[in-house]
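What you see is the complex with one protein chain gone and the rest in place.
Here is chain A:
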Amino acid sequence: MSRATSSLSRSIAAHAILIAYTVIALFPVVVIVINSFKSRNAIFRAPLQIPTQETFSLIGYKTVIEQGNFFIYFQNSLIVTVVSIALVLVFGAMAAFALSEYRFRGNTLMGLYLALGIMIPIRLGTVSILELMVASGLVDTLTALILVYTAQGLPLAVFILSEFMKQVSDDLKNAGRIDGLSEYRIFFRLVLPLVRPAMATVAVFTMIPIWNDLWFPLILAPSEATKTVTLGAQMFIGQYVTNWNAVLAALSLAILPVLVLYFFFSRQLIRGITAGAVK
């Protein structure tokens, strides 16, 4: 009896702490989003109220859409993120397959070489990366960003994918070889479909830092035509800092796509983190 009450009170305490922290985690996001739908007066008078009929206003969103090139920024972010992820996945999986499937001289060394980039941030090479991009005429192009993000994403992708590829059954691959499939076909037809869940995990891991990065867009592609959403929002907010409606609307617009994607992929992401950490 006393044990049951103590476990009940313990579980109430656990929920209380978790709810309290959930409120802390969500509060700023909620405040930004609800205020973005309010008129300027209401934002200041009652910041914590949800918009009512009188205080509802889309003026901020109107300013953002009229003044900013958010559609272009959004398109740029989408192109950069999607192409980088595709390259990371294809090239990463190919390298992971070579490392996990074949025994050759320098295999371990190659693995270590590629793993270096997991710990060493690519940012530290910025000075030379900028020179490289200037020399090859890629400054202010999306290609520059795609190249950098592909290089940044590859080490972790190779590491995770080769762990998974080691688990693909040898019998299956050997059966394919006996049937006369080339090594390329074995990779693309047999192995790739089997590691698809791992690829999804890598995709989500790769996507978040690329979409949110401010450093490289600021340095390599700051022109109006190549700005990403993150940089665009940063600059827009810097310019309109006194127009609270516009700032709040811009922030909400920047939050929205990430949040939608997160709800679609959160299971993959969380499974990926938990699976990776168990090892």
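Basically, a residue touches a chain if its C-beta (ideal position, glycine included) is under 8 Å from a C-beta of that chain, and two chains touch if they have at least 3 such contacts; residues count from 1.
Quick note on the criterion: contacts and distances are computed from a predicted model.
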Chain not displayed: protein name in its UniProt record ("Amidohydrolase", "Carbohydrate ABC transporter membrane protein 1 (CUT1 family)", "Molybdopterin dehydrogenase" or "NADH-quinone oxidoreductase subunit M"): "Carbohydrate ABC transporter membrane protein 1 (CUT1 family)"
Among A:50, A:86, A:225 or A:270, residue touching the chain not depicted: A:270
Contacts of chain A with the absent chain, listed as residue ranges: 10-11, 14-15, 17-18, 21-22, 24-26, 28-29, 31-32, 43-44, 47-48, 87, 90-92, 94-95, 97-99, 102-104, 110, 113-114, 116-117, 119-129, 131-132, 147-148, 150-152, 154-155, 158, 174, 182-184, 187, 208, 211-215, 219, 230, 233-234, 237, 244, 247-248, 251, 254-255, 258-259, 262-263, 266, 269-270, 273-278
